[in-house]
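One protein chain is absent from this view; the other protein chains keep their places.
Chain naming follows the written order as A, B, C and D, and within any one chain the residues start at number 1.
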Amino acid sequence: MSGEAGPGTSGPEIDGPETAAPRTGNPRTADPKSGGLEIRGLEVRYGPVRALRGVHLAVPRGAVAAVLGANGAGKTTLLRAVSGTLRFHRGAITSGTVAFGGLRIDGVAAAAVVRRGVVQVPEGRRVFARMTVAENLRAGALGVPGRRAAAARERVLELFPVLAERAHQRAGLLSGGEQQMLAIGRALMAGPSLLLLDEPTLGLAPLMAARIADTVRQINAQGTSVLLVEQNAAMALALAERAYVLEVGEVALSGPAADLAASDEVRRRYLGVGMPETDRPVGTDLGPGHEGHERLERHERTRLARWTA
Amino acid sequence: MDGMTHRRGVPRTPPTRRRRIPARNQPVGTVGGDGPAELVVGEVTVRFAGLTALDAVSFTVAPGSVHALIGPNGAGKSTCFNVLSGVYRATSGSVRFGGAELTSLRPHQVAALGVARTFQNIALSPHLTVRDNLMLGRHRLTRAGFVSAGLRLPSARREAVRHGARVAEIAEFAGVGDALSIPVGLLPYGVQKRVELARALCMEPRLLLLDEPVAGMNGGERREMADLIESVRESLGISILLVEHDMGMVMRIADAVTVLDFGRRIADGPPEEVQRDPEVIRAYLGDFGGPSGERGEA
Amino acid sequence: MAVFLELLVNGISVGAVYALIALGFVVIFKATEVVNFTHASLLLAGGYVIARLHPLIGFWAALAAGIAAAALVGALVEFLILRRAHVGSRGVLAIVTIGVDILLTTELTRQIGTEVLALGDPWGDRVLRLGPVTVAETRVVALAVAAALIVAFLLAFKFTGWGVAMRATAEDAETAALMGVRLGRVSLSAWAVAGALAAVAAMFLCVFPTPGLDRGTTAAAMKAFPAAILGGLDSTTGALAGGLIVGVTETLMSGYQSELAFLGRGIGDAAPFLVMIVILLLRPSGLFGTKEPARV
Amino acid sequence: ASGKATGGGGGAGAAAGGDGVKTGPGVTATTITVSALTDLTGPYASFGKSQTQAQQLYFDQVNAGGGVCGRRYELVVRDHGYDTQKAVAAYTEVAPKSAAIAQFIGSPMITALKQRIDGDKLLTIPMAWATTLLGSRAIQVTGTTYDVDMINAVEFLTKEKGIKSGDRIGHLYFEGDYGESSLNGSKYAAGKLGLQIVEQKIKATDQDMSAQVAAFKAAGVKAVLVSVGPRQTASLVGVSLAKGMDVPFVGSNSAYAPQLLATPAGPALLKDFYYVSAGTPVSAKNPAMQRLVADYQAKYPGETLDSGVPTGWSAAMIVDEAMRKACEAKDLTREGVLNAHRSQSTFGGDLGTPMNFTFFDKPASRSSYVLKPDKAALGGAVVFREAEVSELAKDYPVPVG
Partner (left out) sequence: MSEPTPTAATPTRDTPRPLRAALCIAVLAGAVAVPFYLEGFWLQAGLFAMSAAIGAIGINLLTGATGQLSLGHAFFLAVGAYSYVFLSSDLGLPTPLAAVAAVIVAGMSGGLFSPIAGRLKGAYLGIATLALIFVGQHILFNAEPVTGGFNGRPVPPMELFGFVFADTPELVVLNVPFGSLERLWFLGIALLAGAAVFARGVLRGRPGLAMNTIRDHEIAAGVMGVPVARYRAGVFVLSSMYGGLAGVLVALVFQQVVPDYFGMLLSLDYLAMIVIGGLGSVAGAVVGAAFVSLLPQLLTRYSDALPLVAEPGSGGVSPAETARILYGAAVVAVVLFLPGGLAGLATRLGRVRLKELRWAKSAPAPASRR
């Protein structure tokens, strides 16, 4: 498998911080004017804490990209940088650019970003606890003319029937999963052209997680591009064309989802597949594997370093 | 009053895959007998305005076992936890733990019986350091009140030191030993979940309730957490009731599984059986197993 | 009996004014979850402008100007201070508004100095006679206005995007921003509206039965606190109910103080707070307030 | 050990100056320091301001005329904004360096300090007229006390307003000793004259007197006594007329302020409202007053002329007199000043009713004017009935302390 593909796409390629954005091997990211999301050399700090460094990432129009990474790797930070909500966490983009549809959106207020069609499902649900389910959905459609909103509402309710049943219950009283559904539904109300999903299946039952997966496929099919942060790597890699692996704030791996899914390191670390050194499948070139091990060590160290003084 | 015992415990082991936590004898004077006890949930019903969250649910958690409580979203799992820990009052039914009836108790009284829990949405004090959050776990085991703390009576000081040591031990065990002096709010989600588990352990519980302990973790971290939970059971021999949507994990560590759907119990038994139960597949797993199912197979 | 009626009607009429003031609190609280102590000085600001301008441009123009001015002050407070205060807790913000109130009140009272300013309202000291009972026309108007405004806001909060946006922002600004809510505008508009309301309230507060605007006027804002709370801090209906309850209690208590001498004279001022306590004991979040959903 | 060690703090170390005049705290070879603890930012700001300015005017004139005892006056003004803590703090600051306090506004503040003032033997002129301030040798309440005023008021009502035995009269009064002293007076008079008092007590923060009027109306009062602030007076009188309760009102001297005439309540006040005071109104035609008015307007053009001006002026005059007498006795110690002050049995008269300072357990005067609001007049009021002592007031036993 490593043989036939061009050097660009062969195996999980490593975008070191110094090398420029995704190689031109992949036609869909070739043209920056593609109208998709373009992140270049992004660095983000929370006061003194550096959470992202030299991140290059692209989500072409109509594509689905996945971001994997351990806790604290910077996935949420990445989404915050796109949706312009860093300031709510005393964080800021210290260098690099974020562009959507060819227009810079770094430094643009969150609300403005939304009006450009970029909508985020925040980490940890964040439903409006004191408002009813129905009102939460209305809040989602604030930027949208009434007619479209009504239509969107239809879609969301058939997607998550429970929300219809609970329409007049206070969102804060919903179960964890129901809240998650509400959060996603609320985002869909706006009819986004780029959807940022931060761990959408968190706390969802398998069946429901599968449902979310289908939904993502659906809306993507309708032309919405998706940037998916997901701990459920299997699902993420199944959905995405291209995937990025963040480690301690840097893109450590990126490439076509399929290839990443195949890489033993990713399988071990993100799919949680236990695989003793002995029975590593033959034919996998040890290169990335070794790299992987080193990276693993380095990762472990820095990660501890991160939360020790 | 108790520290002596556990300071004489096994020397602190470095954080390795198979961590061991020195078992700790029940302190003299704390409420509730000793060792794990049986938890019997009997016909518990919980109604909220207009909906029945739990409908005559019964199951039993054998002493020292890991019991999983699974079911679709909104099935009533967390509600069940809230009843067990005294946060919600059951409309009817009984919950017996050891000799005690829990349904009539307030949360802190339940805690006093040695029932500890973690929350589905992290419930730590973001401004306090990990150490302080864990020390809170010792609340039920310590005595210092306003007066003795205010006057810094020797008893209070000694207590603080002793339990501080134990807290460090447990933190080490839970793999957050390096984070002790960091405000929890600054830690990544996954680490916060560990801290929550550690806080629950700091209560030296006889029954541990875990609400989605690995939600929001990636495969590797899930496995670590699973190991952690197993070693808890091994080294402390306490009963663990677990809510989790990650079937892989459930299958791996659960001795028994109870499945809820719309507040009713639809299955109960050993994991393999339950996993094969068509009802469960229809209501929860989905016939194809679903993405997390995949993870289950591995 | 006639006395009772007289007092009752008077109570209701005072209550209408309290309701208007309370409504101001409620709007801010709904939109930002901040208990707004600045409201007192907003009252003063609005009243002051009306009082100064009516000789020059006539009452109605002055009223409009006063409303505009108070709205502006409110907006400025939000824009210059609250927006820039990055504190996680609403309690601290409440304390900030105390600070702002001290600033504004000090300056305004300095301006007002020692005068008692008339507002030149068209109603003067005319009264309506309903059988044995008489009530000041100003107060009748106040009641009507209060009712109208409160209904208006009730609808606004429930049915306009503005209302939803406001409540969303109040609960979780970041997420509201993710819904495309322009946070700045929302809270700015809330404060402006509160300012405008304050001016209207001030107008009714300073016309007949009371002699006019002066440095003591703010004291009345205190009475609106129990009103707002016992109605439910986030309920417009509550503001009306609360206002009326406070007004009636106060009036009856002072009207019958000779009969109630054993409670100590001047009980009229303490009574509303007692009522408030009782109600809060029964309903910890007021008569119409929504209570925090508690769930883990 | 410190500058403090040299007896600066508090103690009244009497030392003989070069000119053989014994001096105490606040008196140096060249200056006599007099303090004014006043309210320039609180509820009594208007009153406090005109008083302070009048006193400044007085002492400037004396200094211009060469001062007393070869010394010049220095007036130290401290504004406590009617806040007890600030007042106490201010007293603690100025007391050690003052020879007298020519003005002290706020009876709660004064009461709070009564003990210390007595202990410091510091001649103090309170700008409050409650009986609770009597009974202290160092504190000189000027003119009548509130209760005496009210007695005179009631008698005025019976004489000139046809109130007769058996009638009910209302009394609206403030919480606090202003109100309560007044109430004592009205009750005493009512008891003697067989009238019945209908009480209504309010707080200074109350604005709207509708409820009180309703109560008075229900009780069928034939007249109303008013011992509240100007604003409440305006509301009371205005509402009463509007509600068709057309009765005479008589207020204490703090119940009226000329500013009220500008408000909607103006007409009502002009109709049938009077107030009693021991102080001559600034509109009075006597030469002393006219000179004061002229000088005041010269120095503070455009400032409102209210009763505070003569009151402040005569207070300053009292202090000045005491100093002069003490100087003759070559003793400017506090004790000396007090003795000198207490030796005067007939004082003043042209700016207020004559006063007797030889005792301090009774008001210095018992006769009060009846004044009536008047748009045209300076200070917005004119004498309606010349000052006189009512029969009742003559032998009224004043409660002390």
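The rule is short, and it goes like this: a contact is a pair of C-beta atoms (placed from the backbone, for glycine too) under 8 Å apart; a residue touches a chain by one contact, two chains touch by 3 or more.
Keep in mind that what you see is a predicted model, and the values were worked out from it rather than measured.
Screening B:77, B:199, B:233 or B:265 against the full complex identifies B:199 as the residue touching the chain left out. One of C:2, C:61, C:155 or C:294 touches the chain omitted from the figure, and that residue is C:294. The residue touching the chain not shown here, chosen from B:86, B:263 or B:286, is B:86. Considering the full assembly, D:176 is the residue among D:67, D:135 or D:176 that touches the omitted chain. The set of subunit C residues touching the chain not shown comprises 29, 33, 35, 37, 81, 84-96, 98-103, 106-107, 110, 172, 174, 222, 225-226, 228-229, 233, 264-267, 269-270, 273-274, 276-277, 280-281, 284-286, 289, 292, 294, 296. Summarising the interface, subunit D meets the missing chain with residues 1-5, 7-11, 38, 40-41, 48-49, 52-53, 56, 77-81, 83-86, 88-90, 92-93, 96, 107-108, 111-116, 119, 132, 175-177, 180.
Take subunit B: the residues that touch the chain left off the picture are 85-87, 106-108, 110-112, 116-117, 119, 122-129, 131-132, 135-140, 142, 144-146, 148-152, 156, 159-160, 181-186, 199, 203.
One rule holds in what follows: only the chains that are shown with their structure count from here on.
Here the CA centre of subunit B is 75 Å from the CA centre of subunit D.
Counting partner chains per residue, subunit C has residues 295 touching two or more of them.
Contacts with at least two other chains are made by no residue of subunit D. On subunit C, the positions that touch subunit A within their shared complex are 86, 161, 164-165, 167-168, 171-183, 290, 292-293, 295. Residues 49, 68-72, 123-125, 162, 173-178, 180-181, 199, 201-210, 213, 231-235, 238, 268-274, 304, 307-309 of subunit A touch subunit B in their complex. Residue ranges of subunit C in contact with subunit D, taken from their complex: 2-3, 6-7, 10-11, 13-14, 109-110, 113-116, 118, 124-127, 134, 136, 205, 207-212, 214-217, 219-220, 222, 250-252, 254-258, 265-266, 268-269.
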